[in-house]
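One protein chain omitted, others in place.
Chains: A, B, C and D, in written order; residue numbering restarts at 1 for each.
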Amino acid sequence: MKFKFKRKMAYRSRHAPGTAPGTLSVSKDAKPSTISIMGYGPDDVEEVDDISVSDIAVYQKKWPLVWVNINGLGSLDILEEIGAHFDIHRLALEDVLNVRHRPKIESFKDTAFLIMRMARMDGRELDVEQVSLFVGKNFVLTIQERAGDCFDPVRDRIRKGAGRRIREAKPDYLGYALMDAVIDGFFPLLEQYDQALDEMEEVIFSSPSEDMLSHAHDLKKEIRLIRQAAWPLREVVNGYADEVDLVSDDMAPFIRDCYDHIVQIIDLLESHRERSASLIDMYLSSLSHRMNEVMKVLTIIATIFIPLGFIAGLYGMNFNPEISRWNMPETQWMYGYPFAIGLMVACFVGFLLYFKRKDWL
Amino acid sequence: MKFKFKRKMAYRSRHAPGTAPGTLSVSKDAKPSTISIMGYGPDDVEEVDDISVSDIAVYQKKWPLVWVNINGLGSLDILEEIGAHFDIHRLALEDVLNVRHRPKIESFKDTAFLIMRMARMDGRELDVEQVSLFVGKNFVLTIQERAGDCFDPVRDRIRKGAGRRIREAKPDYLGYALMDAVIDGFFPLLEQYDQALDEMEEVIFSSPSEDMLSHAHDLKKEIRLIRQAAWPLREVVNGYADEVDLVSDDMAPFIRDCYDHIVQIIDLLESHRERSASLIDMYLSSLSHRMNEVMKVLTIIATIFIPLGFIAGLYGMNFNPEISRWNMPETQWMYGYPFAIGLMVACFVGFLLYFKRKDWL
Amino acid sequence: MKFKFKRKMAYRSRHAPGTAPGTLSVSKDAKPSTISIMGYGPDDVEEVDDISVSDIAVYQKKWPLVWVNINGLGSLDILEEIGAHFDIHRLALEDVLNVRHRPKIESFKDTAFLIMRMARMDGRELDVEQVSLFVGKNFVLTIQERAGDCFDPVRDRIRKGAGRRIREAKPDYLGYALMDAVIDGFFPLLEQYDQALDEMEEVIFSSPSEDMLSHAHDLKKEIRLIRQAAWPLREVVNGYADEVDLVSDDMAPFIRDCYDHIVQIIDLLESHRERSASLIDMYLSSLSHRMNEVMKVLTIIATIFIPLGFIAGLYGMNFNPEISRWNMPETQWMYGYPFAIGLMVACFVGFLLYFKRKDWL
Amino acid sequence: MKFKFKRKMAYRSRHAPGTAPGTLSVSKDAKPSTISIMGYGPDDVEEVDDISVSDIAVYQKKWPLVWVNINGLGSLDILEEIGAHFDIHRLALEDVLNVRHRPKIESFKDTAFLIMRMARMDGRELDVEQVSLFVGKNFVLTIQERAGDCFDPVRDRIRKGAGRRIREAKPDYLGYALMDAVIDGFFPLLEQYDQALDEMEEVIFSSPSEDMLSHAHDLKKEIRLIRQAAWPLREVVNGYADEVDLVSDDMAPFIRDCYDHIVQIIDLLESHRERSASLIDMYLSSLSHRMNEVMKVLTIIATIFIPLGFIAGLYGMNFNPEISRWNMPETQWMYGYPFAIGLMVACFVGFLLYFKRKDWL
Partner (left out) sequence: MKFKFKRKMAYRSRHAPGTAPGTLSVSKDAKPSTISIMGYGPDDVEEVDDISVSDIAVYQKKWPLVWVNINGLGSLDILEEIGAHFDIHRLALEDVLNVRHRPKIESFKDTAFLIMRMARMDGRELDVEQVSLFVGKNFVLTIQERAGDCFDPVRDRIRKGAGRRIREAKPDYLGYALMDAVIDGFFPLLEQYDQALDEMEEVIFSSPSEDMLSHAHDLKKEIRLIRQAAWPLREVVNGYADEVDLVSDDMAPFIRDCYDHIVQIIDLLESHRERSASLIDMYLSSLSHRMNEVMKVLTIIATIFIPLGFIAGLYGMNFNPEISRWNMPETQWMYGYPFAIGLMVACFVGFLLYFKRKDWL
């Protein structure tokens, strides 16, 4: 069957309670950090991978807008250098490293700081990954847990985009485009869950198995996980328009569009959630129904044959008919056996009629 | 039975995440677009079907108010021309093509843009179709997924309406009339569901079958679908009065009336939803009851006849009475058989009394 | 048993979707309309039944305050004349005729328009009837679906009330008094439901029958119906004080009192609703318990007698003891039969002890 | 067992709907009213029981502050005199007599009017009694349904309190002290319910009986009753600080403390409510578990012995082995009987292994 999803759990990287605020700690599962950069202006683009932090300044001078992307949270030194280079608050850096952080938006002086979660299907596994996004005056910085993201279409638009809006626009537009890519990334995911729910709803009536039950519980859990990633995005989108100074007013229709999408996603998620919850009810009612069927068959067979068996047993008793005529005279009748058979048939028919009237047949 | 509904699922037309905002993409299931126009003033009406976009301007000059209706979302070129002609924002056009969009209202400069969903029964199938409505200074533009809508009574009122309000009124009144037609269209639908719920509630007690269960789940699902179409209409109606500049103040009582209707629809839907949810509970409790009945019969029969059968078996043993007087002396008694029968009758009556006291008979 | 209620469904009178706003349509079940009038001042009262619309003006000149009451919504001409006479907005008249309208308050120029629903027990049937109330400068107009209402105590107070407040007061006081009568009318109804719930809670534990289940569902449905009638009254009462200009400030303590009552009714309804919902749970748990009892008896009897029956069957086999001493030698023992009986008794006692330990006895 | 509570239902005293507002009606169960008074100043106290209304004025002159307490709502004349003496609005007096009124606060000119409900355990019965509290410029008036209240500690503090705050303070402090006593009175009650819930949670797993179920439902009902008494107190406490003019500002920390208590009570009640609701779930799941156990035993015994019984029956058939060697040749074998016993043992062991593998043993 098609509806198997498994969650890739994010590794846990909270440091011990009571440590000083702004303490940066790196999980041992974290991938080493690599930096890639994309500098562009209306007319040209330049992409370089695996640069060092000190190189960034060069590109910043060369291009009106640079997009720095970091994959992997494992190299504390690199992240600290980045923090120093872009003048990022230590508490924000701490949040970047805490990979189970709630999506949020904050604005520090002239930098907007967004935490979001990308959800996608990696084969059959639900993969939820945290992305941190910093939008500054002449740069956009994205920090991801690992390589692989939903930003490729944005990169393509930049590459091929000579003359298009994205090449002429400011960092606020690029920030919006990345946010929009994360949000739109939920749609194909929800469609897959929609199909999985459709399939399960069909199967659960025809052949309810215990596997089904545990699948339904997994689905419910995964939808809850996606909800936790999607719900706070509403505030994030709103905050991007309202609280961030460097977002210009002519971004309004784009952000409203983005907001429409996240509202639609939340609507879909609520509906998915209800459906996944009712799957379990459906399973149980289907099971009840089946149980009822089983019980009926047992009852019919047992009810018919136990009395018949009793009659047979009756005439299997060994009372000695020779001692007196009161002892099992039927066994000595000429039509004793047909009489007994007749009794049984009458009994059988009687029960059949009774069950018919009870509507059990 | 009458309560079979099936949902006609809207075809899915989301484009890939990350594509540029305002990208128009057409689903391959979409019907080709055809344009019809209705131009009218206080004194006369003119209706023409299958015109081209360039013809519209002619009618706009001729009549104080034109209502342009487009059926089918399949012809991207036509839609783009329409967009250009009426000066529609690309993001709005994108929403028109996304046929699973949440109902909403937006106002672009001097055009109000509404998305609504018409729900109706097409035979036994629930058919939910998206309508986009643009209300401008001297035009109303409606774009539907396919031919067939709930606007015919409005068309009739225009046609026959010499001297009536609708012929003299501005586009804001026509916009309201169309919105009202969409909203009122929910009433007959809800009545049909009301009847279906009534029927099912009756049937579920008398003869609960598994079909019933899956029908109940379908009903629940369809009511959820209608709710998703109806709930946001409240905001749409409110927004039409509050946010849209070109809606004049003397429209207030009409819009308040319209608002009353949508509130009533939502009330009905909530009540339908509760009822559809309790259908499943009713099914399960009815089943439990039936199961209890079945178990009682089984228990009574088995409890009575198993001990009787044991007594019969007892005297069917082959211990040799000739070897000693301790071996089954009853079989050699003169009244051994009547004694055994008496034992059985006593046993039978005892159990009957026991069940009577337990209130199982 | 006492707890049988049936709902008298209001006849449905919605006109087709898309018809022009303000279209008046009359249901064919509607009773013909009759007008009665009560004119009074501080010193005297005059009551006349079956007058025509044109007579009203006469009484209005004669008395400082007239209360016009119309029973029946069947005569469209009379209602239109009334609408013209009292200058009532067509949309309000449309609402009066739509007998399933949500309770609401609206103020048109100097007339307040209230829709309420009276709920009462008509024998064993729940009877919910719509009342429309217009409060003007020198008149109060009530329009009911049919004769019979909860206003008789108010009429009595007016008749006997020389020197009392109601005779000196303005229309706002009469309007309040009628509203209060409708609201107070819910109390005896809720008391009846309270008793029905008490009774059912008792019966459901002692003897759960399937009838009980369907009664519980009916109760739940009826309480939902009453809630739909009562909830919006809170806003109506609030609106009467806040939005209606002609309600004077010294009405405040009366309206606050009225508001207290509706809040108390809503509290009671919530509690009734919870109780009616838990009735069904109680039924199911009571049933589960009973089923468990049944199963225990079956298990005890079957578990004891099936093995005993097996032992009996064992010694009922026909292996020939004469052929070898290995074939059923027990049957040839001197104490073979007592041995078998002993075996059975041991088995019986063993099971009894086992069930005792399991706490099933 | 300890967890038996019964509700003493308040007698119902609503007058007929439609009667004039401010109509005072006395329930026939109401106790006759008796007046007691406590007058005090910083230096001295005087307490007198069974005085008449006309005596009150004497004490009011003598003492800076008098606390008049009335037990019993049965004497309409006394209550009307009291109303006249303290200048109480008729609608307030009506509320005092309506003993099922929702807790509330209202301020009439310079008198604050509070309705509260005292809940306590009277032996094993939950006893909910209404108290009305009027706080005026130089008096406090309390009206209770019957003798016996939670004010004794306050009286003691007044009696022994020379030099303490309560003796020097104004009516607003006495009003607060009484309100606080009512609110604190919920704590011991909730502790008793806490214990009852603890006990039931323990018992329900070890020995679920049907009594338990009805106790659980009673508990749930009583907790709902207490909630209805406690919830509105939050607004009452808030209103005492905010809306009542004669409450001085230095009362603020006391009232904040009082508010903390009521919030804590509501928290406890919510937790009690959840627990009482889950009691029923626990009962049902415990029952399900037990049923499962019962079914397993039945199945194991039946499944093992029915086939064994069949084998025994097989060799109990009377086919004549003398007629042909095809008729039951086993009965004539030398080791026929041991063979049959062996067959049975094999069957028995087979089933045991099967059940072992199924994890039913």
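Rule of thumb we're sticking to: contacts are C-beta pairs under 8 Å (C-beta built on N, C-alpha and C of every residue); 3 or more make two chains touch, one makes a residue touch a chain.
The structure presented is a predicted model; accordingly, all values stated were derived computationally and were not measured.
**Student:** Of D:Val53, D:Leu79, D:Leu126 or D:Met328, which residue touches the hidden chain?
**Tutor:** For the chain that is not drawn, the touching residue is D:Met328.
**Student:** Pick from D:Ile166, D:Val203 or D:Leu343: which residue touches the chain that isn't shown?
**Tutor:** Looking across D:Ile166, D:Val203 or D:Leu343, the contact with the absent chain belongs to D:Ile166.
**Student:** For chain D, enumerate the residues touching the unshown chain of the complex.
**Tutor:** These residues of chain D touch the chain that is not shown: 150-154, 157, 164-166, 180-181, 183-185, 187-188, 191, 201, 205, 253-254, 256-257, 260, 263-264, 267, 271, 274-275, 278, 281-282, 284-286, 288-289, 291-292, 295-296, 298-299, 302-303, 306-307, 309-310, 313-314, 316-320, 323-324, 326-328, 358-360.
**Student:** Residue by residue, what part of chain A touches the chain that was omitted?
**Tutor:** Output for chain A: 12, 14, 16-21, 89, 91, 94-95, 100-102, 104, 106, 207, 210, 213-214, 217, 220-221, 224, 228, 280, 283-284, 287-288, 290-291, 293-295, 297-298, 301-302, 305-306, 308-309, 312-313, 315-318, 321, 328, 330-338, 340.
Following the convention adopted for this analysis, only the chains that are shown with their structure count from here on.
**Student:** Which neighbours do chain A and chain C have in common?
**Tutor:** Chains touching both chain A and chain C: B.
**Student:** Using only Cα atoms, superpose chain C on chain D and state the rotation angle in degrees, rounded to the nearest 5.
**Tutor:** So the angle, rounded to a multiple of 5, is 70 degrees.
**Student:** How would the chain A/chain B interface be labelled, same or different, where same requires over half of its residue numbers to be shared?
**Tutor:** Comparing the two copies, chain A and chain B contact each other through largely different residue numbers, since under half are shared.
**Student:** Chain B to chain C: how many Å between their CA centres?
**Tutor:** Centre separation, chain B to chain C: 26 Å.
**Student:** In chain C, which residues are in touch with two or more of the other chains?
**Tutor:** 288, 291, 295, 298, 302, 306, 309, 313, 316-318, 328
**Student:** Chains as vertices, touching pairs as edges: which of line, ring, star, complete or other describes this one?
**Tutor:** Line.
**Student:** Write out all the pairs of touching chains, ordered by chain label.
**Tutor:** A-B, B-C, C-D
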